[in-house]
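Okay, handing you the structure first.
Only a single protein chain was left out; the remaining protein chains are all shown in position.
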Amino acid sequence: MFYIYCPYCGEHREEEEFHPKGQAHIERPKNPEECSDEEWGDYLFFRDNPRGVHHEMWVHAVGCRKFFNITRHTVSYEILETYKMGEQPSITAANQTQSREAAAVSHQEGVRA
Amino acid sequence: MSNAATFDTRTDTAIPVESPLAYSYRHSGAPRGSGYRLKLRERAMLGHLILRGGAIVLDEAVREVLGISLPGKPQALVHDASGERSIQWLSPDEWLVIVPGGEEFPLETKLREYLGDAHYAISDVSGGQTLLEVSGEAALELLMKTVIYDVHPSNFPVGKGVTTVFAKATTILRRPSEERWELVVRRSFADYCYRWLLDAGSEYGVNVEQ
Partner (left out) sequence: MSQSKQQVFRLATGGRIDRTRTLSFTFNGQPYQGHPGDTLASALLANGVDIVNRSFKYSRPRGIVAAGAEEPNAIVQLGSSEAAQVPNVRATQQALFNDLTARSTNGWPNVQRDLMGLVGKLGGQFMPPGFYYKTFMAPASMWLTYEKYIRKAAGLGRSPMEDDPDSYDHFNQHCDVLVVGAGAAGLSAALAAARSGARVMVADEQEEMGGSLLESRETLNGKPADQWAAQVLEELAGCENVSLLPRTTVNGYHDHNFVTLHERRTEHLGETAPVVNGHRPVRSRMHRVRVGQVILATGAHERPLVYAGNDVPGNLLAGAVSTYIRRYGVVPGRQLVLSTSNDYGYRAALDWKEAGCEVVAIVDAREAPKGDWIDAARAQGIKIITGSAVIEAKGSNRVTGARVAKIDIDAFKVSGPVQELACDTIASSGGYSPVIHLASHTGARPTWRDDIIGFVPGLVKGVQACGGVNGTYALGDVIAEGVEAGIKAVATMGYTAQTVNIPSAERLQQGPAVALFQVPHEKPTLRGPKQFVDLQNDVTAAGIELATREGFESIEHIKRYTAMGFGTDQGKLGNINGMAIAARCLNRSIPEVGTTVFRPNYTPVTFGAIVGRHCRDLFDPERYTALHQWHVERGAEFEDVGQWKRPWYYPQKMSGKTETMHEAVARECLAVREKVGILDASTLGKIDIQGPDAREFLARIYTNKWEKLAVGKCRYGLMCKDDGMVTDDGVTSCLAENHFLMTTTTGGAAAILEWLELWHQTEWPELDVYFSSVTDHWATMTITGPEARKLLAEISDIDLDRDSFKFMDWRSGKVAGVPARVFRISFTGELTFEINVQANYAMHVWQTLFKHGEKYGLTPYGTETMHVLRAEKGFIIVGQETDGSVTPEDLGMQWCVGYDKPFSWIGKRALTRSDTKRENRKQLVGLRPKDPKVILEEGAQIVLDPKHAIPMPMVGHVTSSYYSPILDAGFALAVVKGGHQKLGETVYLPMADGQTHEAEIVSTVFYDPKGERQHV
């Protein structure tokens, strides 16, 4: 059972208070009518399923009802960071190695926060 | 005045009302007696308003109309001097205001007058929820059986309130004073919550004040 830091409540809360909403940073095309069927199908149906760092959207459903994003490692299930809607992740699959230590620190802070 | 409809849902006191727990008292009873370590008391018919908007926009109006500063910090709960009126942070743009029953409509009207055309929302939810007080030496244990949130005094000081999971329902849990806890439960879940509390509290003995 996850322990999730809600960036709006400023606290770690139990997973039961949250709903997962799938992959993060899926943007609705600005002009849907200009999308080909294939592009629209990609937007609707196609999602990543990486082994490793993944960005997910969650909502603090039983709480502040705010949507936010989580960077999570899909093997260890470790949550590397959470960030508000509209923000970009600081940890990505690409920069993961460099920032692993920084993540560990922020995670620990999170535990006490 | 923003272009919203207001509606005073209350009327003269001669018309009978039923609190969300009216059915529960009839159906499950309200245990009384000595030797209990838990006290439950419903504060029925209070005025409940949901306030939504930017903190800066709302703060001034709330201070002016209600005489309380809008709590800007997450999980904060503040009361007026009498302790009868409170505002609780629910989310960065959402607060719960609880006032004595009947005050909610005048309060909404005054806030709307003060706020003018600003973007905000006020929703009366007085009929949709009720407030349950829990006290007694076993209160903390009862809460640990019931909510998933950490109620240890080091994490849950007086003046805090959270929305969290209550058994398989949800609640707003608040701590207005050292010995008293408040649960704000939705009307339709109130009977489930009441039965749960009686059951979970049975090993300590429960006294229900009506």
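The letters A and B name the chains in turn, as written, and every chain counts its residues from 1.
Quick note on the criterion: contacts are C-beta pairs under 8 Å (C-beta built on N, C-alpha and C of every residue); 3 or more make two chains touch, one makes a residue touch a chain.
Note that the coordinates shown come from a computational prediction; the quantities given were computed from them, not determined experimentally.
Asker: So which of B:A22, B:A55 or B:A76 would be touching the chain we can't see?
Answerer: Only one listed residue reaches the unshown chain, and that is B:A22.
Asker: Decide which residue listed in A:G10, A:P32 or A:P50 touches the omitted chain of the complex.
Answerer: Touches the omitted chain: A:P32.
Asker: Return the single residue from B:L40, B:L111, B:L183 or B:A200 that touches the missing chain.
Answerer: Of the candidates B:L40, B:L111, B:L183 or B:A200, B:A200 is in touch with the missing chain.
Asker: Just to verify: which one of B:D8, B:E137 or B:E179 makes contact with the chain not shown?
Answerer: Counting the whole complex, the residue in contact with the absent chain is B:D8.
Asker: Contact with the hidden chain only, please: which chain A residues?
Answerer: 1-3, 14, 19, 21, 27-28, 31-33, 35, 37, 40-41, 43-45, 57, 59, 61, 65-67, 76-79, 85-86, 108, 111-112
Asker: Go through chain B and note every residue touching the omitted chain.
Answerer: Missing-chain contacts on chain B: residues 2-5, 7-12, 15-20, 22-23, 26-27, 35, 45, 50, 52-53, 93, 119-129, 141, 144-145, 147-150, 152, 154-155, 167-169, 186-189, 191-192, 195-196, 199-200, 202-205.
As a working rule, only the chains that are shown with their structure count from here on.
Asker: Under the definition above, what is the set of chain A residues touching chain B in their complex?
Answerer: The contact residues of chain A facing chain B are 8-11, 13-14, 16-17, 62-66.
Asker: What residues of chain B sit close enough to touch chain A in their complex?
Answerer: Chain B reaches chain A through residues 74-75, 90-92, 94, 148-149, 162-165, 170.
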